[in-house]
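Here the complex is missing a single protein chain, while all its other protein chains stay put.
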Amino acid sequence: MPAFLALLGVTLVWFLLPLIPAIRELLRPTDTAPLRVVDRSSGYVAYFARNFRTYLDKQIAALPAEAQAGDYLGKLPDGTQFIRVHKSAEALTHEVEAATHNRLVVVDAPLELPGNEMFLMEVYARATLIGGPNAVYRAIYAERDLGLGEGSKVLRWAHAGGTFGVSAHTVLRGRVTSDKRVVLGHNVVFERIGAPVISVARENEPPPPPPSSPKEYRLPEGSRRVGDHMRVTGDLDIPEGVRFMSSLVVSGTLRVGLGSIIEGSVKAHRDVELADEAQVHGAVVARRRVMVGAAAWIGGPVIAEERIRLGRDTVVGGPDLPATVSAPEVELANGATVYGQISAPVGGRTF
Amino acid sequence: MAGKSARVALAQARRLEGLRVRGVRGGVIAPHRSMVGLPWTLWRLVTTLVLSAGGVVLVVASLPWVGRFWQLIFERARDFLGIDAPLGDQQFGLPGNVHFTLPFIGALTPQPDPRALWIAGAASLVVFAVSVLLPVRFTPLRYFLRLLALLQGTAILFFAIASDPFPYRLTDHVFVLETAGLVVMGLAPLLLGFTLHVFDLALWKKLLLTLAVLAHLAVFIPLQVLVHIWLVLHGTALVMPVLFLVFGLLLDVMVFVAFYGWAMSWRGQLERHQVRPPAHLGRARGGRA
Partner (left out) sequence: MRLALLIPLYVIVAVLVVYTIRHYLFTLNRLFGRHRQPYVDIGTAAWPRVAVFVPCHNEERVVAHMLDALLACDYPEQQLVIIPIDDRSTDATGRIVDEYATRIPARIRPLHRTGGKPGKAAALKEASSASDAPIHLVFDADYLPGRGLIKQLVAPFFDPEVGAVMGRVVPMNVGKSLLTRLLDLERTGGYQVDQQARMNLDLIPQYGGTVGGVRRAALLELGGWRDDTLAEDTDITFQLVLAGWEVVYQNRSECYEEVPETWPSRIRQIKRWARGHNQSLARYWWPLLKRPAHIRRRTVVDGLLLLGVFAVGPLLLIGWGLAIALYYLGIPLSAGIQAILVVAMYSTLGNFAAFFEVAAGARLDGSRKRILLLPFLIVGFLVSLVSVSWATVAQVSTFWRRHDHWEKTERHRTADQKLPNGDA
């Protein structure tokens, strides 16, 4: 018996050996916190910008009096190196090494930068800030208007309280927001943009969609009603100049002809192609691509699982009708306008 | 000159990319967990295949040594436990000219007499009663004990009323355990290939884990079998069903799961090198037509 007990003991110990990490985690837990459920940042495009603003306000409020105004070089209470620029960019020349700025920059007055700078920490502008060409910004917060020079890069986020103008060939990574309007130049690369109005090379409001009275379109045989929409199997080509008064789901590709109007939402399991001046009053959804011609109008969100291309002068949403354009890749032609938000996590660009 | 400026440009691009994806405390900003995936690389595919196939080949090639090692353990254990029975071995062959032997102890299988049946029955009832009396927070243990009692009950029933003799001798029990154990050892590298090597753990960790599983089982299986042998010799064939069904292969699998869980808790290379994991948002397949 003792011999057997010894054998049993050895066997049990050997068996339990790989279970030791499990038993330890059971008895002395190291990982039992619930997952942090993201609350604010998803869906709220200006989240990081607003957070930064709140952070900076607290830091600056805690600065000594001499640091509260005028040019200043020092540290924020949490140890972050910062420089305050009061009147001109000359104060920035304190930083050498090919105009690379390793400090958080606070700009008090309207400022125009020469260009070619690299701001490795955030830039905060209390007034209008106009950046020069080929500058690189980690992040920018401007309380008023903000302009980025040609060939600039934003790495994390940028926000303007006023109009945000983006010159040609700029790369906007991360989130770009404005409380008023974002105007994008030619060949701008972007990821996420949020503003009441986002337009490509258009400073004024686009005209409203033209009213029209096209004839009513009847779906082909075999289509059926499902709930509040019509379902069509295969591809569907809606001719030009007609009106269809329902939402539509197509199992193939949907093509809407020149000037036709859909008074509802549309979805296609392949592509949605809207010709010039076509209108969809609701959302446009495609499993692959949404290709929109010139001067088209879409009243609701535009969602594609591959790519969206908005043609010249196309409008999505309206002043009282915010909407989102969302696809891994988004292309916007000159004059395209979106009232609300654009999300292109793989890459967006203007052309 | 052109080369230098290209290097400078590349260094700057890397620096900027680092700034883009790193937070204020220097950690990499990953996509949200709901979107994050794993990158797939050719290297990982190759190493997965090599480790899996290599592991199986290692097991098969080492069978002769494993057999001899088990033979040695049986020899020592038989003397240590004072089992008065001859030691034997059975030859096995696999395709590819792989020959190995597995040990057994040539003891007669004691059959239960009515007294043994009554004792076993009483013990099963006690175990069942304990399962009822345990507080509800031990529910899994309660269920397990009931399962044991139930299984032992089937064994008692069989020996009490079956007209046919119990179909297994001790040597059969030993061989099935040994061969099933070898099957688990042979399957382990394959299973790890499918479920562990696809992750971004360091190659040496994957190799070490595979070897650890095999080495552990190579030692555990003969020890387990020897415990069974002693219990059968003292508890009669009555205990063979429970030993086989609950304390046989199941324990080998638990060992594997324990190793697997341990390995899956290790830090991956992406995390170690602070590389941003991908969110696979690529091109869609065509929808239905």
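Read from first to last, the chains carry the letters A and B; within each, the first residue is number 1.
Criterion: a contact is a pair of C-beta atoms (placed from the backbone, for glycine too) under 8 Å apart; a residue touches a chain by one contact, two chains touch by 3 or more.
Quick caveat: nothing in here was measured; it's all calculated off a predicted structure.
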| item | value |
| --- | --- |
| Hidden partner chain, touching residue among A:29, A:64 or A:79 | A:29 |
| Contact partner of the left-out chain, one of B:3, B:96 or B:167 | B:167 |
| Hidden partner interface residues of subunit A, rising order | 19, 21-22, 24-26, 29-45, 51, 192, 194, 226-229, 231, 233, 247-249, 251, 264-267, 282-283, 285, 300-301, 303-305, 317, 321-324, 326, 340-341, 343, 345 |
| Residues belonging to subunit B that touch the chain removed from view | 30, 32-38, 40, 136-137, 139-140, 143-144, 147, 151, 154, 158, 162, 164, 167-168, 172, 175-176, 179-180, 183-184, 191, 194-195, 198-199, 241, 244-245, 248-250, 253-254, 257-258, 260-262, 264-268, 279-285, 287-288 |
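Rule of thumb we're sticking to: only the chains that are shown with their structure count from here on.
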| item | value |
| --- | --- |
| Centre distance in Å when subunit A and subunit B are each reduced to the mean of their C-alpha atoms | 47 |
| List of subunit B residues in touch with subunit A within their complex | 16, 19-20, 32-33, 77, 80-82, 212, 216, 219-220, 223-224, 226-227, 230, 251, 254-255, 258-259, 261-262, 265, 279, 281-284, 286-289 |
| Subunit A residues touching subunit B - in the complex, by the definition given at the top | 3-4, 6-8, 10-11, 14-15, 17-19, 21-22, 35, 38, 42, 120, 136, 138, 153, 155-156, 173-174, 234-235, 251-252, 268-270, 287-288, 305-306, 328, 345-346 |
